[in-house]
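For this view, one protein chain was removed and the others were kept in their places.
Chain IDs A, B and C follow the sequence of writing; residue 1 opens each chain.
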Amino acid sequence: MKVVSVEHAVAMIPDGASIMIGGFMGVGAPERLLDELARQGKSGLTVIANDACLPGKGIGKLVDSAQIARLTASHIGLNPIAQQQMMAEKMAVDLVPQGTLAERIRAGGCGLGGVLTPTGVGTVVEAGKRKIDLDGKSYLLETALRADFALIHSFLADYQGNLSYALTARNFNPVMAMAADTVIVTAENIVPVGVIAPDHVVTPGPLVDYLVANG
Amino acid sequence: MKVVSVEHAVAMIPDGASIMIGGFMGVGAPERLLDELARQGKSGLTVIANDACLPGKGIGKLVDSAQIARLTASHIGLNPIAQQQMMAEKMAVDLVPQGTLAERIRAGGCGLGGVLTPTGVGTVVEAGKRKIDLDGKSYLLETALRADFALIHSFLADYQGNLSYALTARNFNPVMAMAADTVIVTAENIVPVGVIAPDHVVTPGPLVDYLVANG
Amino acid sequence: MGEIMDAQTIIARRVALELRQGMLVNLGIGIPTLIANYVPEGLHVFFQSENGLIGTGPIPEQGLEHPLLTDAGGRPISALPGACTFDSATSFGLIRGGHVDMTVLGGLQVDGEGHLANWMIPGKMVPGMGGAMDLVTGARRVVVAMQHVAKGKSKIVKKCTLPLTSARVIDLVVTEMAVIGFPGGRATLIETAPGVSVADVVSNTEAELIVPAAVPAMAI
Partner (left out) sequence: MGEIMDAQTIIARRVALELRQGMLVNLGIGIPTLIANYVPEGLHVFFQSENGLIGTGPIPEQGLEHPLLTDAGGRPISALPGACTFDSATSFGLIRGGHVDMTVLGGLQVDGEGHLANWMIPGKMVPGMGGAMDLVTGARRVVVAMQHVAKGKSKIVKKCTLPLTSARVIDLVVTEMAVIGFPGGRATLIETAPGVSVADVVSNTEAELIVPAAVPAMAI
């Protein structure tokens, strides 16, 4: 793991990169990285995230400045700008059931090709997917998702990259931290090794490539 | 969640039941429940567990008294009695790669039909399984596992059934606590509600059916 | 109807009667959220928020909100003693795995066979399904809490014209006019709201409704 500035961290991300972004309606989102992505004007991004948040908040910041070419999410209903961009076909949107999204990302991080889920059977979500029957029940084969980068926000990060999360800010962060080639982390608090008890670490340090220095 | 005595907990388990048992080489195994299963002489059990432990320890206690009709595990090599029973066809043994075993149990607990794993492709583990190709890579379809009972050992349990685990005693316990119809838990320490911080709970209370009283 | 209670209150109070001791319950956004206010005295239920919490408590007093403790809509909530947090994969493992005893969701349409549509209006509003598809597929019991009629049209239709949320038949619809169940996959009137006649319900319901000889009133 390397410690980097927020400018340096974002400078690594090329235009057109695929990025997983933690957070749920902005809670647990890596706001400093999102601000810097907007400032550096990275464009044509493929974003994988739970939602489009609100204008001016979380991933909404990237929507505001039309930096996202393609968004894979479970919900964009609270962001009218995202709705408009989708309707105007300025941003491609793949809507995925939230539990399926979490499992696809987890599969990507855990070396699984995919999972069989009952969610979406008999709905438009079936389109283009393999349906597999097991013991008289139907499942959709939902394939693994990975990205070039994962942008993660933690509550505590130690000097080795061990992470823990607070309350509902955990959400998609832990699964995304396993599912990208390069993992960049911000933290509310950076603490010495040993401050996070071994049983309370949620994301093991070796998963983290870059920790963004505070301040 | 109900609090019960160890005698009462085990009395609920009929002969021939399928049981997931937490622990890894006996570490994190619900020893009191295993002792009581032996004492009550429950027979013809189907056991799903990581390993057969050692004679006289953990699941080894059930092997010693030949209570297991069928064992699904990843490893039985350190228990010569288990080896003998398997060779003599007194105990049927399904050997499953450890990561596949963990995922199959997790799938059972998470309402997934199964997962696609590369583990076992091109080996005898393939036998009888569907092979699925995705993006030029082969995977085995490994199906979900569930059981009638899960016997779980935790480090802390609170009066609502929230559980946390210590060090390497976590292992299969959390996934098994989601994958059985009835979940019975022992704890090193039973503590008041609130002692385990919300972010440190690993198994949410509503998953636990019975907590075995200490003493 | 509406003389004493407004529609939302009737619905929330009636759905609250479906709660049972020790249940793990997930409440959707909108009317379902109100149900937490009407938990019967002495009953302990666990509320799950699918963004990663069991043990959701009331909206915190002003000044006690925490920015990292919110519901699935991003609004501040509190956590009761014994609450626990988890990631999204675990949250939906709980939902899909049948560990959630009951979910209460809003609806755009419910049809005569018990199918729910609640996540998009093609060409108009495409918010996304969020957690709804997993909830309807995986929760042990699915209750839809919605108004009976919107813009003069019954929301309980013969056949859903909007995209379905799940192929699974829901258990119960509670509106300000009636409680409707789906035994054998056919819409059946179970209760009427105070002051609402069976004829009122039938005339405001597009779906064919099985009406038993005696239909009790909601006990709210």
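Going forward, contacts are C-beta pairs under 8 Å (C-beta built on N, C-alpha and C of every residue); 3 or more make two chains touch, one makes a residue touch a chain.
Nothing here was measured: the structure is a model prediction, and the numbers come from that model.
Although it is left out of the displayed model, the omitted chain contacts the following shown chains in the full complex: A, B. Among B:18, B:160 or B:173, the one in contact with the hidden chain is B:173.
Annotation for chain A: contacts to the undisplayed chain at residues 1, 106, 108-112, 158-160, 162, 178-179, 193-194, 196, 198-199, 201, 204-207. Touch with the hidden chain on the side of chain B covers residues 24-28, 50-51, 53-54, 73-78, 83, 86-87, 93, 95, 97-103, 105-106, 117-125, 155, 165-175, 202.
Please note the rule applied: only the chains that are shown with their structure count from here on.
Across the assembly, the chain pair joined by the most C-beta contact pairs is A-C.
Look at where the CA atoms of chain A average out and do the same for chain C: the two points lie 29 Å apart. Between chain A and chain B the centroid-to-centroid distance comes to 32 Å (mean Cα coordinates, whole Å).
Separating the centre of chain B from that of chain C, both taken as means of CA atoms, is a distance of 35 Å.
Annotation for chain A: residues touching 2 or more other chains are 103, 117-118, 165-167, 170. Counting partners per residue, chain C has 53, 79, 85-86, 89, 92-93, 95-96, 137-138 as the residues that reach two or more other chains.
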